[in-house]
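Take this structure first; my questions come after.
Just one protein chain is left out here, and the rest sit where they should.
And then chain A:
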């Protein structure tokens, strides 16, 4: 198992949309290495012919009748929004200036 480097942690944090400071990277990167080391044994355990289990109980699709039923009102849905405008979630710009 490859050790997880400080740069790799920084990259993963970017993928996970978490802005980590240098101090946080110094603190978290070595801890993550230790955690990974402690679970490394897993790679050698199960043979190829063992089927994977994603859920303990077998899942099947669950359907309901396609009939309208009450949901949240717009006011309820927006009640926790950091910012709302015209019955919509107001968000920061999505695109860059050049796009």
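The rule we apply is simple: a contact is a pair of C-beta atoms (placed from the backbone, for glycine too) under 8 Å apart; a residue touches a chain by one contact, two chains touch by 3 or more; residues count from 1.
What we mean here is this: contacts and distances are computed from a predicted model.
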**Prompt:** What does the UniProt entry say the missing chain is called, choosing from "Glutamyl-tRNA(Gln) amidotransferase subunit A", "Acyl-CoA dehydrogenase family protein", "Carbohydrate ABC transporter permease" or "Sarcosine oxidase subunit gamma"?
**Reply:** "Glutamyl-tRNA(Gln) amidotransferase subunit A"
**Missing-chain contacts mapped onto chain A** = 1, 4, 8-9, 12-21, 24, 27-28, 31-32, 34-36, 38-43, 45-47, 50-57, 59, 62, 64, 72, 76-77, 79-83, 89, 91-96
